[in-house]
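Missing here is one protein chain; the remaining ones are kept as they sit in the complex.
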Amino acid sequence: MVHNKKKVKIGWIIAVIVATFWLLVAFVPFMFMVLTGFKEKLEVIMGGALAFPKGFYLENYKTIITDVKFWVYFRNSVIVLLLSLLFLLLFSAFAAYPLSRFKFKGRNFIYMLVVASMSIPIHVTMIPVFQLAIKTHLYDTIWVLIPVAVAFALPISVFILTGFMEGIPRELEEAADIDGCGRYRRFFEVILPLSTPGLSTLAIYNGVNIWNEFIFAFTLTQSDGNRTLPLALWNYQGQYSSNTAMIMACLTLSVLPMIIMFAILQDKLVKGMMAGAVKG
Amino acid sequence: MNKKVISLTLAALLAGSMAVAAQAGETLDFWEQGTDEPDKSLWSYAPDQFNANDAEEYGFEINTVGTVNDQYKQKLAVAMSSGECPDMYTHWSGGPMIEYIKSGYAQDITDLVKEAGLDQLYTEASLAQATYDGKIYAVPVLNNSVAVFFYDKQLWADKGYEVPETIDDLEALCDKMKADGITPFALANQPAWTGSMYYMYLVARYGGPDIVSKAYDGTGSFVNDATKYAGDKIEEWVDKGYFPDGVNSLSPDNGDDRALLYTGEAGMMLHGSWQVGSIKQENPDFYKNLGCFAFPKLEGSEADQSVVVGTLGDNFISFNCTGDALKAAFKMATYYSTPEWLQMAIDAGKLPPLKAASSEEPAWQDILKILNDASAVQLWWDQYLPSSVADVHKSSSQLLFDKSETPENVAQMQQDAMDEYLAQNK
Partner (left out) sequence: MKNKSMADRRSRDTAICAVVFLLPVLLLMAIFLFYPIVQTFINSFTQWNGISADKVFNGWSNWNKLVHDPKFWQAFLNNVKIMVLSLVIQMPIGILLATFLDTGGRKFNLYKIVWFLPLLMSSVAVGYLFRYFLATKDGIFTGLSKLFGGGAVDLLGNQKTALYAVILVICWQFIPFYMVYYMAGYSSISEDLYEAAAIDGATRSQYIRSIALPMLVPTIKSAIIMSVVGSLKYFDLVYVMTNGGPGTSTELMATYMYKNSFVTYNMGYGSAIAAGMFILITAIAALIMKVLNRGGDD
């Protein structure tokens, strides 16, 4: 028994060492992104990205933070992110509920449709979506980006959530059934709270994707007032050369809100969530 | 600080909503590529002038939309396919321009150009590039860009290198550089059009500019002695280590090639003359010693040895509007030929395709001399050829630089693409 404990301890120490190694693998590129933002343009060209800045050059970050346009893009990105996530989570949960827990004709067909939609290459939708945006007069507004973001994230989200809801024990729902809850109430009062880890995964994954979404923001908006953060890079990218240091500074600043979002949401992925929800 | 940000944001919001309001009137959309300085100011000059001086008279406002390079073509294609092509847009002429014309998104402006006397202002070659089927479809804006060798005068003086006249001289010089531990050519060939400059020049030196035009009109072929010579030469140079390590993964967008030149690790760089502007802006110290020379001649060749590879205009504006709107749009475009604008462009290290263009900058004087001595300009193949062939030209010529394909096969791949295009567009 004692011997066994020792072995476990050694195993754990090795695991922590490996984990720390992986910490570096994940962190070093990120670190250089941040550091490159502290360099001057020529310094980047001469020294490449993998050198420490000679002196901490603050102008890049300063220029961006004091640029009104950056904050307009930022505001647009926040609006698009929040509204898209809201609708996305709600709609995917709606769809995943019957797909995972009901028996009805056409269930398998619809589920297969969802999987098939996951394999649609995004670029084929460009022209139809552009035409739709023009027809609905939503072209060059941030509002058009919301249904687009929701629609393209739906297949994978419904897929993930269906799998997740299948794992929720039937007894919990049946208990509510005995209490006389209808299907709609059961969804909101039992299933939705129990799906929190799944929903958090979706929020994290899709949140990142929506925040970094480039191709539709680029195709569907044109004026400065309606652009989102990924398009902010243009101000430092030209036809003949680009200012990498500025681009990296800009990317660093854009990623900060996502880190905060993750830091908050990751707590929902911790074990015990499930038990707590049931007891409460 | 916070307050300032908020009030500035509000101001921007207001400005944004006002721009929307203005769009309700008679507005002409103009898509251009000035996102970064100095291009941004250069492109916004003409719309600003028009909106200040002529908007009332013509009854139109110009609304500019700056878009960056990379996916610009895609965005334009999507807009066009939906019938929402902007009233004015920039392009690089060549193959794509012909697609735009054939699809009805570019107006014939021959008469307008003549009325305004622009044909007197622009160089003939640049207007020729804007012409299709005998009609002018675009106004040239920027730049003369020809491929020349750039080098560090100081370094060369220190080492006793001399500007090579012939390809034999060039090879002798390269060997000398190798002996001194210097990589001869600063090439970053990740996007492949950079290495294509060596290929195009060697083909032109051996066989003249007709090689590619004959292949295009179907009377000739890419499979010939000239492309064989060019391919063999490049592979020989690869063997001798004239190109930097990992040449196909270095990127000119990151300035990998300029960095090799700046640090003296490489001896010379064959590149488009727009590099003058970039170098001037990013490395003024190096710029003082920047020298240029033409691609050396091939002794014993019957082809015209003064041909330069490049373009006499690489950004053009075409018009997708008619009547009064076209008149207003065209008026706006004429501001890109005023002396004031020309001076702005020259100060930014550029050389617009205007006859009056001249420059005090030493690097540009070298380039202008090369241009004046040239009997003809061989258009970049990737601009001249149909897009599908251009794409194959780039990806196949890249294979010479890691010697994974033989020169014969590379020529054959280009010919196959050409055949397919010709078969489809009979």
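Letters are used for the chains, namely A and B, taken in the order the chains are written, and counting of residues starts over at 1 for each.
By our rule, a residue touches a chain if its C-beta (ideal position, glycine included) is under 8 Å from a C-beta of that chain, and two chains touch if they have at least 3 such contacts.
Remember, it's a predicted structure, so these values are computed and weren't measured experimentally.
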item	value
Which displayed chains the hidden chain touches across the whole complex	A, B
Sole contact to the chain not displayed, among A:Phe38, A:Tyr61, A:Tyr97 or A:Phe218	A:Tyr97
Which of B:Met200, B:Val377 or B:Leu399 contacts the chain that the document leaves out	B:Leu399
Where the missing chain touches chain A, by residue	4, 8, 11, 15, 19, 22-23, 25-27, 29-30, 32-33, 36, 48-50, 91-92, 94-95, 97-99, 102-105, 107, 110, 112-125, 127-129, 132, 147-148, 150-152, 154-156, 158-160, 163-164, 166-168, 183-184, 187, 197-198, 200-201, 204-205, 208, 212, 214, 230, 233, 244, 247-248, 251, 254-255, 258-259, 262-263, 266, 269-275
Residue numbers in chain B that touch the chain omitted from display	71, 73-74, 76-78, 80-81, 83, 96, 99-100, 102-105, 189-192, 244-251, 254, 386-388, 390-391, 395-396, 398-399, 401-402, 404-405, 424
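Rule of thumb we're sticking to: only the chains that are shown with their structure count from here on.
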item	value
Length of the line joining the C-alpha centres of chain A and chain B, rounded to whole Å	38
Residues on chain B engaged by chain A in the complex (per definition of touch)	5, 8-9, 11-13, 15-17, 19-20, 29, 31, 33, 35-37, 39, 65-69, 71, 74-75, 78-79, 81-82, 84, 253-255, 258-259, 262-263, 274-275, 277-278, 281-283, 315
Chain A to chain B touching residues, read off their complex	41-42, 44-46, 48, 68-69, 71-72, 75, 126-127, 130-131, 134, 139, 215, 218-219, 222-226, 233-244
